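The complex is shown incomplete by one protein chain, all other protein chains being positioned as in the whole.
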Amino acid sequence: MIFEWLAHLPVAPVTAVLAIPAAATIVLAVLPWYRPTAYLNVVATLATFLAALTLLAVRPEPGTYLFVDDLNIVFVVLGTFVGFTTSAFSASYIAHELEIGRLTPAYLRFYHAMYQALMFGMNLALLANNIGLMWVAIELATLSTVVMVGIYRTHEALEAAWKYFILGSVGIALALFGTILVYMAARPVIGEGHDAMVWTELSTKAAALNPELLNVAFIFLILGYGTKVGLAPLHAWLPDAHAEGPTPISAVLSGLLLNVALYAVLRFKIILAANPSAINPGPLMASLGLLSLIFAGFMLYRRRDIKRMFAYSSIEHMGLIAFAFGMGGPLANFAGLLHMMMHSLTKSAIFFAVGHISQVKGTQKIAEIRGLTESHPVLGWGLVLGVVAIAGLPPLGIFMSEFLIVTSTFAREPLLAIPLVLGLLIAFGALMLRVSEIAFGEPVGSMARVEASYVPMFSHLALVALAGIYLPSPLVAWFQNVARLLG
Amino acid sequence: MEVSLAAIGLLLGCAVLAVTLQSRAAATRLVYCICLAACLAMLAASARHLLSGAEARAIHLPIGLPWIGARLRIDELSAFFQIVINLGAAAASLYAIGYGRHEEAPERVLPFYPAFLAGMNVVLLADDAFTFLVSWEFMSLSSWALVVSSHRESENRQAGYIYILMASFGTLSLLLALGLLAGPTGSYGFAEMRSNPPSPGTAALVLALVLAGAGSKAGLVPLHIWLPLAHPAAPSHVSALMSGVMTKVAVYGFVRVMLDLIGPPAWWWSLPVLALASASAVLGVLFALMQRDLKRLLAFSTIENIGIIFIGIALALAFKASDMPAASALALTAALLHVLNHSLFKSLLFFVAGAILSATGERDIEKLGGLVHAMPHTTVACLGGCLAISALPPLNGFVSEWLLFQAILLSPELPQWGLKLMIPAAGAMLALGAALSATCFVRAFGISFLGRPRSPVSASAHDVDAYSRTGMFVLLAACVAVGLLPGFAIDGMAGAVDRLVGTRMPVQASIPWLSIVPISESRSSYNGLLVFFFITVSTIVAVKAIHRFASNALRRGPAWDCGYPAQNPQTQYTGDSFAQPVRRVFADVLRARETVEMPTPGDPRPARLSVAIRDLLWELLYAPISGWISSSAALLNHLQFLTIRRYLSLVFGALVLLLLMVAIWP
Amino acid sequence: MERIFLDVAHMLAGGLVLVSFMLLYQDRMFGLLNVFALHAVVLSLSVGWQAHIQGAPHLYATALIALVLKALIIPVALHRVVIKLGIHRTIETVGGIGPTMLAGIGLVALSMVVMLRATAAADPLAREDLAFALAVVLLGLLMMVTRRNAVSQIVGFMSLENGLILAATGAKGMPLVVEISVAFSVLVAFIVIGVFLFRIRERFDTVDVQALDDFRGERR
Partner (left out) sequence: MALMIDLFVQGVQMLLVLALAPLLLGYTRKVKARLLLRKGPPVLQPYRDLLRLSRKEVVLAENASWIFRSGPYMIFAATWVAAALVPTFAAGLQFSWTADLIAITALLGSARLFLALVGMDVGTSFGGIGASREMMFASVAEPAMIMIVFTIALVAGSTQLSHIATFMTSHVGLRVSLGLALFALIIVALAENARIPVDNPATHLELTMVHEAMVLEYSGRHLAVIEMAAALKLLLYISLIGCIFAPWGIAPVGAGLTDYAVGIITYIAKLAVGGFLLVLFETSIAKMRVFRVPEFLGAALMLGLLGTLLLFVSRSF
């Protein structure tokens, strides 16, 4: 009965998912006091998350601008959830930043408004039924994160923001050209006007679209949106943006924005895959993914800054996910989806931990963080757990997805599995090396205890651990037909 | 089966419990008591299953990989290994009830210890690839946490790092191997794998991967480097588990895949196994002989024993391939019996090392000596363990090696030339290893227990508490029992052997005088019980006769030592000097370099002798790899420091490249 | 009548490519800005023409935006920046003007090949437009990667974006063109403001990344 009650809600969930952040943006932009705004931020994201949950129950008809299907709802729910937990984390985090004076209340207002704008942009990009609209939304999300990366206004922060901004803009431009080309490819079939940019139309008539145009379009799109995903060699903005921005933003970037960009790529991959005479997008994605995986694995070794290190690990995992989707097939797609979910949860949890650490120790330099499990047992073991999870050790969720990816690859393309496994091992070695330095040994630096709450971090880790042992069958079924959708 | 599940659940719960009450003092005792109970329960259950010869029991849990779930199954093989594991684990828990009190940071041990036990048990029960690998890696992970438990020493952190790296290398290799067996359809259940054996080429690949995977966990040369680092780093009861028990889980993995899942073997499979195994058997003990650190010495000797076990498995493979089931059964029985024996005496010896460590705070035998007076009980336990591991009758170590020799003596019947030439060489290596290990443990025992104390700590040592003593003596009793009545052990594991090679050794329990006869009375037979009986009797006779007829006068005096004046303990023979003859004989293998620095006459400086031993494997295999990785990391690292324009050029280049591809696309 | 339409559109689009080459050729800052203004003018003409022949009035808005923002405001603003930062001397290029021009010609050829192959089916108008637009985009990128100076990189980016607008308008009946052009104008505004606010942005290269990373302890 809950369902029909939901059906008679005053606002449709879809609009709620978009309206709440939009409204919150404006409100937070004008509200002067920072502490209530922090809580308001949490409340707004929670409301968004609940609205997204209702989408699971009642699914509206595809509209001209918005639509919900199995694929994007995965991303929406995941995104809104991570957005919620991250806002909860940032509430305590930002307060501390204010105390030590890295931020002023004015900037804080700006920060919260931008946070909501980001949520709005991402939800819009995910729910958009129109490739042009999606493009605009992703640009909005990018801009909001750019200003948040630069919010500390230090030399490095501005430099990172600028790098992010320029590379992002070029990526955006390429993506737009690709979008236009897709429209051109669709126009003869679907006819002029709005319909030729609508997902539902495009995906139904995909087979009839002009293949050559689609090929060119996909190149622009994967380079454009791939810049956002952080695939090598387009990754350059990612490490610095993660390292210099506020930690909640690093968590959101790794946990959400990369996924959104990946979602865009996936959408176009579906269309291309459905077109018989277009080039198969799989190999391109797979090779870019493999490249990023191995490249990031090597880059992990020389990192001195803890946030930058985990940023590179994000590149590695995005590469792995792209590889899985590039391989295609029900098993690999399932693994890719699972891995994406697990990575978002784990990586944001790790960034929460890193945030606590950098606030306690007052540094992000790995060399100045030692013996954490002794000085801060809960935090230290939390970090170890997170890294163990991200390194793909059981019984945590990522092991399952990596197991599926590697075995399915090895069964189909044995030669591809060898660089894959090597890359995984190389990255594993780097991560374990650093974590054993950070977590163990003689503690150094300040022993101050952590004020902020561990709840967001451990809730994520608990979910990951649970998923590693037990996946509820509805989720499995859902993932499976998404995997079928992805082809 | 249900018992095992319940016990595993209990262990996991205990781990969680330990996290919560790690601070309280009683936690140690409570946790280890729970572990002891769980292990005993599983021991009883698996023993009942093995001896009752019941059919394999399977259970299907709705967890783990969806659409397959977690399949658990217990058959004779897993039951046998469960007995081995839980025997060692129970003893370790008992020992730890006392020993754990010396732990400086119990909260770093208590949560992981039960998890470690649970992990090992699940590996034995797993019946699908995913469950197997999850528990396998979980086992490595929890033991890694135990290795780094005393994390302040940098070499422990180093050891832990190398350990976890090698462990996940092994897991990935096993993952690939099982992936191959599962095939593109992704049928991860062991039953499906049994039902469709792979093609010869695939099987060869699987062999290589399993050898890498299980071998790296078991410590086969050349994948052993982590073992002597990691095992000593853990607390002693955990070292006992890792050395005595976890390596057996690796052996189980190898046996399970190569003798069960993969179907009928090819004869040449045994060649690489045999080569690596005999290399391990000799190199392990040679390096053990050179160690000063007692626990590291034991770890190296583990490598040797693993080599012995794998020689047996290789023989079993060869015989099975050329359709000689009886011989194959003999070889496999020898291997499995040695699995049991090694788990017994290696755990025992690690307990002894732990006792010495907690009594003196020393692991360096050069600082010990004269413990025979200070720690009488430990002395007895250690002496027994040393006799057993040196493969001397009437203890258990001898029986398994004797059976192995008998199996080797059957190998001339094999048709393949490669094996004809390989197996005698392996036999020589085996004998060499046995003799060297006797030397090694004479050194270990003699230097640390006999003679005069080389340091005040060893003079003022005291025997350990009752729990630890009980733990040691339980294992010692087991060693003696298996040594005197091997027939029952052989009959006990016959079920497992039968399942794997299709037949079993002749029933031993019915043979008169309880002696063991591998093939036929006329060929060979051995009776540990009678040997023991004769030795005891003749000892008694000798003693009685002497005390009857000879004078019983006895006077204590200073040591004679060819009339040299009584010197201080430092002038005793040291461990290094004891090892010197062997070091010189095998100098080429060990790459031992001795440099003597003799001051000129009148120069008051002391003369120094310094010995350097190089590990060729490290220099030839591991150093290059790590060097390559770090150099390429340094090379790629430049990409972190480009200007925005250069990054843009990367994007631009990628774009132009792809456009060109499309342009020339047919 | 169609013919004329086509020729004019073709002429304007080709003119845009030509002006892009002029941009590549420029080696003086003010000259560059003026040529860019010309670029924008040609773009707005072309867009306006498209609006006329497609009978799509909303495209006039795009044309107007292009004219006002890109042909007047931004060049003037950049002018002031240049004076403020005192960088009106010559522009350091990477690898000289000549090779750059050659590369540009190669890119044009590439875009022709790619597009004319791809759009064999589409109507000629669209084909020409798309091909030229791709050429302009690539030339813009080329300019960004061959100029060390921030302002000229911005100019390159904006010419790239002009190419996009050209393509968008060329795609007959494409919705959201106005919105997109607005969004892009916002982007460009951001960039210019960025140059204004963060004085450090005299050149993309001057942010001595090496020094920064030493500071972060990233470099060994």
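Here the chain labels run A, B and C in written order, and each chain numbers its own residues starting at 1.
By definition in this document, contacts are C-beta pairs under 8 Å (C-beta built on N, C-alpha and C of every residue); 3 or more make two chains touch, one makes a residue touch a chain.
All figures in this text were calculated on a predicted structure; none of them were measured in a lab.
Colleague: Sort by label and list the shown chains the missing chain touches.
Modeller: The chain that is not shown is in contact with B.
Colleague: Looking beyond the chains shown, say which of B:T20, B:T539 or B:S630 touches the absent one.
Modeller: Considering the complete complex, B:T539 is the one touching the chain left out.
Colleague: Can you say which of B:H373, B:H462 or B:R614 touches the chain missing from this structure?
Modeller: Considering all chains, including the one not shown, the answer is B:H373.
Colleague: For a quick check of understanding: of B:F287, B:F310 or B:F398, which residue touches the chain that isn't displayed?
Modeller: Only one listed residue reaches the unshown chain, and that is B:F398.
Colleague: What chain B residues would touch the chain not displayed?
Modeller: Residues 369-370, 372-373, 379, 383, 387, 390-393, 398, 402, 405-406, 408-409, 411-413, 415, 417, 420-421, 423-425, 427-428, 431-432, 434-436, 438-439, 442-443, 445-447, 450-452, 513, 515, 521-527, 530-531, 534-536, 538-539, 542-543, 546, 549-551, 553-562, 564, 567, 569, 571-573, 577-582, 584-585 of chain B touch the chain absent from view.
The definition used in the following text is that only the chains that are shown with their structure count from here on.
Colleague: Which chain pair shows the largest tally of C-beta contacts?
Modeller: Looking at every pair of chains, the most contacts join A-B.
Colleague: Could you please state the distance in Å, as a whole number, between where the Cα atoms of chain A are centred and where those of chain C are centred?
Modeller: About 31 Å separates the centre of chain A from that of chain C.
Colleague: Roughly how many whole angstrom separate the Cα centroids of chain B and chain C?
Modeller: 69
Colleague: Which whole number of Å gives the spacing of the CA centres of chain A and chain B?
Modeller: Inter-chain centre distance comes to 44 Å.
Colleague: On chain C, where are the residues touching two or more other chains?
Modeller: 114, 117, 141, 144, 153, 204, 207, 209, 218, 220
Colleague: Of all the residues in chain A, which ones touch at least 2 other chains?
Modeller: 162, 166, 170, 212, 215-216, 302
Colleague: Quick check on the complex: what are the chain A residues that touch chain B?
Modeller: Where chain A meets chain B, its residues are 162-163, 166-167, 170-171, 174, 212, 215-216, 219-220, 223, 227, 233-234, 236-237, 239, 279, 284, 295, 298-299, 301-302, 331, 371, 373-374, 377, 388, 391, 393-395, 399-400, 403-404, 406-408, 410-412, 417, 421, 424-426, 428-429, 432-433, 436-437, 439-442, 468-471, 473, 476.
Colleague: Can you list the chain A residues touching chain C in their complex?
Modeller: Of all residues in chain A, those touching chain C are 130, 132-133, 135-136, 139, 143, 155-156, 158-159, 162, 165-166, 169-170, 172-173, 176-177, 180-181, 183-184, 187-188, 192-194, 196-197, 210, 212-213, 215-216, 243, 302-305, 308, 365, 367.
Colleague: Mind listing the chain C positions that touch chain A in their complex?
Modeller: 114-115, 117-122, 126, 130, 133-134, 137, 141, 144, 153, 157, 160-161, 163-164, 167-168, 171-176, 179-180, 183-184, 186-187, 190-191, 194, 198, 200-201, 204, 207, 209, 212, 215-218, 220
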